[in-house]
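This is the structure I have questions about; it appears just below.
Heads up, one of the protein chains got dropped from this complex, but the rest are sitting where they should.
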Amino acid sequence: MPGQHCATDIQRNIDCSTPAALFTPSPATAIELQPLMAHADLTSENEKSQENVKKDPKHPNLQKAKTCFLKGVSYFAGDMEVFGKWIEKQFLLLQVLDWVLRGAAQVMFVNNPLSGLIIFAGLILQNYWWALNGFVGTLFATISALILQQNRGAIAAGLYGYNGILVGLLMAVFSNGGDWYWWLLLPNIFMSMMCPVVSSALASINSRWDLPVFTLPFNILVCLHMVATGHYNHHFPQVLIQPRSELPNITWAEIDVAKLFMSVPVGIGQVYGCDNPWTGGIFIISLFISSPITCAHAVLGSAVGMVSGLALAAPFGDIYFGLWGYNCVLACIAIGGMFYALTWQVHLLAITCAFFCAYLGSAIANIMSRFGLPACTWPFCLSALTFLLLTTGTNRIFKLPLAKVTYPEKNLVFFWKMKKEEKRERVEKEKSEREEKQRALEEEVIQNEKEQLRLELEEAERRDASKALEGNIDEMCVEVDAPEGEDDATEGQGIQHTHLDPADYV
Amino acid sequence: MPGQHCATDIQRNIDCSTPAALFTPSPATAIELQPLMAHADLTSENEKSQENVKKDPKHPNLQKAKTCFLKGVSYFAGDMEVFGKWIEKQFLLLQVLDWVLRGAAQVMFVNNPLSGLIIFAGLILQNYWWALNGFVGTLFATISALILQQNRGAIAAGLYGYNGILVGLLMAVFSNGGDWYWWLLLPNIFMSMMCPVVSSALASINSRWDLPVFTLPFNILVCLHMVATGHYNHHFPQVLIQPRSELPNITWAEIDVAKLFMSVPVGIGQVYGCDNPWTGGIFIISLFISSPITCAHAVLGSAVGMVSGLALAAPFGDIYFGLWGYNCVLACIAIGGMFYALTWQVHLLAITCAFFCAYLGSAIANIMSRFGLPACTWPFCLSALTFLLLTTGTNRIFKLPLAKVTYPEKNLVFFWKMKKEEKRERVEKEKSEREEKQRALEEEVIQNEKEQLRLELEEAERRDASKALEGNIDEMCVEVDAPEGEDDATEGQGIQHTHLDPADYV
Partner (left out) sequence: MPGQHCATDIQRNIDCSTPAALFTPSPATAIELQPLMAHADLTSENEKSQENVKKDPKHPNLQKAKTCFLKGVSYFAGDMEVFGKWIEKQFLLLQVLDWVLRGAAQVMFVNNPLSGLIIFAGLILQNYWWALNGFVGTLFATISALILQQNRGAIAAGLYGYNGILVGLLMAVFSNGGDWYWWLLLPNIFMSMMCPVVSSALASINSRWDLPVFTLPFNILVCLHMVATGHYNHHFPQVLIQPRSELPNITWAEIDVAKLFMSVPVGIGQVYGCDNPWTGGIFIISLFISSPITCAHAVLGSAVGMVSGLALAAPFGDIYFGLWGYNCVLACIAIGGMFYALTWQVHLLAITCAFFCAYLGSAIANIMSRFGLPACTWPFCLSALTFLLLTTGTNRIFKLPLAKVTYPEKNLVFFWKMKKEEKRERVEKEKSEREEKQRALEEEVIQNEKEQLRLELEEAERRDASKALEGNIDEMCVEVDAPEGEDDATEGQGIQHTHLDPADYV
């Protein structure tokens, strides 16, 4: 299945082959896990500390405890692969539940059923009806993907569910029919079941540039439903969204700093359409469990969105409500470590992308409002795709191949390994080149010495020959081939001379 | 030309090579034609009945009559290839007329001049002026394609004309200048002549995904003309289309069932912008002549559109007027047998696509109305392209290569042939595998027998050797290499033993 998995054009694949060694109980492997785990080892210096730990046999107990702890963490952090492997052998219904939970978390690029469970808890805290619609959406999107025989690995990673949960949730959020308007489940189910169709179609296009489809299917389908029905529809009325013709006067004195700070978790909550700060806080926890880098970038993105809102003179209400944050949250996560390997340059790029996304968010919200539509996550999709299409000359901004994308920490390990491999190859190449040079130099010296010897010898021969010419001129007529014989004799005298056959001078 | 034809990036090509056998007068071939013909043989069971017929020599007269009938049908059904071949050698003006008629029918994916003629009859029944504009549009689009030296096979199939007829027709339909406003012919000719340019440009993009351009050039050019001029333009005023701010109250008692049923042919007529149910009926006949599968899906699509309209609380007037039907008609034809080979799964997919198209139609109509534009056939194009981009793991949903697309019946034959070929190959492969296995098994048996014999022999030898050891212990000092000699002798005794060289045990 891993082979099949890698060959697919589905977005964020979990590479099932490499991490097999991740959860073996040997301490040495567990140490290797460190960069994947939750403990603030975001910079490359932890690599050194890791090596220090390896070389440090002084505290075996501490070492052991740490190993055990890391092993424990590895069971529920990252993409919970051990659990994923275990559930593969279980009852189908349990598997589908796992896929639904992973789908719920995949909205934030997190492939972790525990995070999904916490996210559902947050949704229930916000609104029962919305949570139910979200669940129905995820479930039917997953079922539809199964019917359409999409890639099983991608379904198991929740990659067909996350558009479903958003479609379900946001259709409930923007419905003007009020809570528990059961008819809504009909278009909800239809639209969720269209998710894999649209996902597959978009993946056919985006895969040409090795790009994920992000939440584009959700954006397309929710906008489709909302604009097809509209506010005045008798069956499925939508909330009234109207373009703003005038902006209220902004006085900086009126600003509420507490609400401004609260807008950061609210912005994260708004990814799922939730305005409850506690729900946002719960989402932050769910992100932290799986991947601290993702969590950090989510908070950063939300803050950038808030600042952008202030800079562009947005009404404070919108900022407090998290409308400036949620797109930046997603864009910042996507660029900051998820699809690029995290370096300082990429970190700065992620922040730039978040600012660009906030700008774009304002623009798209203004345009969409003309049609009575919310901005959805179009700004995130478009800005993230733009920044993923960017090509630069530097190797510090490394876009991971889509099939290798997992979560920021593992992506980093992949990147470091690749770098090490490259470095080793370079070093080896340099070494071999240096050796080559050394050898060439030595050979030259030998060559020179040989040449010297040869010249001396030639001179000696010439002298011998002239002597022979002078002294034995009368013997010449008798012994015609004497010079040759003499030559052989000369050769026999010097050891070095035997080496001086013509092949040495090539 | 067929080779040149297949290599082109033009949408629905007619493969000129394979159907050459279609119209030969031999009865055997005519029987093969059956699945292509008009007589309710849509399911795969007719294949069997066909074979029954072949094996059934009891009713030679009936057989002969049937053959004659099918031969007759083949002259004007399908893509009328015999006629196409004949007209190739005629006067250019006649050829152009053939291309124009085929272009008129190609709007519905029908490559048949007779259908085109009937369609023009329907248009004349609707409105003389519109029919004239449609004719002018088709003509100039074809001429422009000739000037731009586009693929001759594609031009002859009417693939450059169908956008022209729609541009001409719809520009007349949406013009507010009234009938016989002759100035309209100027932009009509300009826009028709732009059709091949836009078609060629879009084909350059779509061919990367092996997709047709559908009616996108028409959509682009008509919207272009309408929005460039607008309702208040002094030269080319357009009809006023305004967004609906409030929907009338719908009371189910008010529904007019007769009109509702009439909306099915009207929906088919609206493909050409005609609201006359008789015109729609004529169009149904023209479809039936060429391809009954196409005809059935057209009616089905129109019905799906009507149902969707009721489900989404559309005003009854719009439904009666066929505005919910025409996109679904085209989408249902395109998916149901035209670009996919028709199976039950594809049939369900076509219905799903029609529902999706209706939804999308409502959405796009609402958006376009903000700009004073009609929905044109954007919903059809977008939904059909989405469903054609879909990739699934099942082989029951088979997308035909664009160069092999002709009409549903012939597509099916192509698909069946491919399937049969695959099956035969699989059977052969299985057979050879089974034989291989059999041989392996036999060899194993022989091997085992040999092994048995070898073991027995070895034992015998050992016994001989021990006897020799026991009896002739005093002779040993004299004959040191006796055991070897004895071994050779032993070999000479058994015939089977000679085969037991080490190579047999590999």
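Each chain gets a letter, A and B, in the order it is written, and its residues are counted from 1.
Here is the rule we use: contacts are C-beta pairs under 8 Å (C-beta built on N, C-alpha and C of every residue); 3 or more make two chains touch, one makes a residue touch a chain.
All values derive from a computational prediction rather than experimental measurement.
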item	value
From B:233, B:447 or B:466, residue that would touch the chain that is not displayed	B:233
Residue among A:68, A:186, A:255 or A:311 touching the omitted chain	A:311
Contact set of subunit A toward the excluded chain (per top definition)	208-209, 244-247, 249-250, 311-313, 352, 355-356, 359-360, 362-363, 366-367, 370, 385-387, 389-394
Interface with the unshown chain - residue positions in subunit B	9, 148-151, 190, 194, 197-198, 200-205, 208, 223-225, 227-230, 232-236, 370-371
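Please note the rule applied: only the chains that are shown with their structure count from here on.
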item	value
Centroid spacing, where centroids are CA-atom means, of subunit A and subunit B in whole angstrom	39
